[in-house]
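Here's a structure for you.
Left out: one protein chain. Kept in place: all the others.
Moving on, here comes chain A:
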Amino acid sequence: MILQANDVHTWYGTSYVLQGTSIEVPESQCTAVLGRNGVGKTTLVRTICGFTPPGRGEVRLRGERIDAMPAHRIVRQGLAVVPQGRRVFKNLSVEENLQVAAVDRARVAEVWERFPRLHERRSSVAGRLSGGEQQMLAIGRALVTDPTVLVLDEPTEGLAPAITESLLGMLQELKRSGVSLLLTEQSVGFALALADTAYVMSSRGQIAYAGTAAALAADASVQEKHLGVAV
């Protein structure tokens, strides 16, 4: 397993959000964490990437513990995050957004190749980009840190269907290139099109279901009970 969260418990102040969550991300695969709004998906991402370290439990990257590391060191260990709401640096240009994160120039050139649209708009202030372009930039900004694991928190949120479609293509290609993906989603269709393994989170970070994505896709009762939709 390239990434593991073992029985993590996370608090926001006195609010006890993740009450013992465990997930595993196999190398070069895509793992999806599904669940309704407010069940703790974003908190799990924040716990893993070091924004809100767990009060108890451990997070391991390639077997090494990272749960006590500050976020900027976790990135250097090879775990990059594309956060909810994208959070590009709005007052920096597209190119600057990549430069501040890049480990070297060659990485930026790779992103230009992967996302020609970003290269066209490299001098634009990131705050002026469309939602889809900002999502591309957020992914590019994560890629220039040379990650082995890429964590994406609700990447389809607020994107038009056509954009979501091309995002799916981009992420499938990333997966093929060997990057391990961890994805949280409310959009079951999107997640299951990409994921090999799927977890379903009920309230407070409880894992209600774990299995292959194909099995979850076939299991209408789990989907109805915890996700409230059928694909």
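Please note the rule applied: contacts are C-beta pairs under 8 Å (C-beta built on N, C-alpha and C of every residue); 3 or more make two chains touch, one makes a residue touch a chain; residues count from 1.
We take it that contacts and distances are computed from a predicted model.
The complex includes a chain that is not drawn, and of the options "Imidazole glycerol phosphate synthase subunit HisH", "Copper-binding protein", "Branched-chain amino acid ABC transporter permease" or "Multicomponent Na+:H+ antiporter subunit D" the UniProt name matching it is "Branched-chain amino acid ABC transporter permease". Contact with the undisplayed chain is limited, among A:Lys41, A:Arg141 or A:Lys175, to A:Arg141.
Considering A:Trp11, A:Phe51 or A:Trp112, the position touching the chain not shown turns out to be A:Phe51 (whole complex). Summarising the interface, chain A meets the missing chain with residues 49-51, 70-72, 75-76, 80-81, 83, 87, 89-92, 96-97, 99-101, 103, 141-142, 145.
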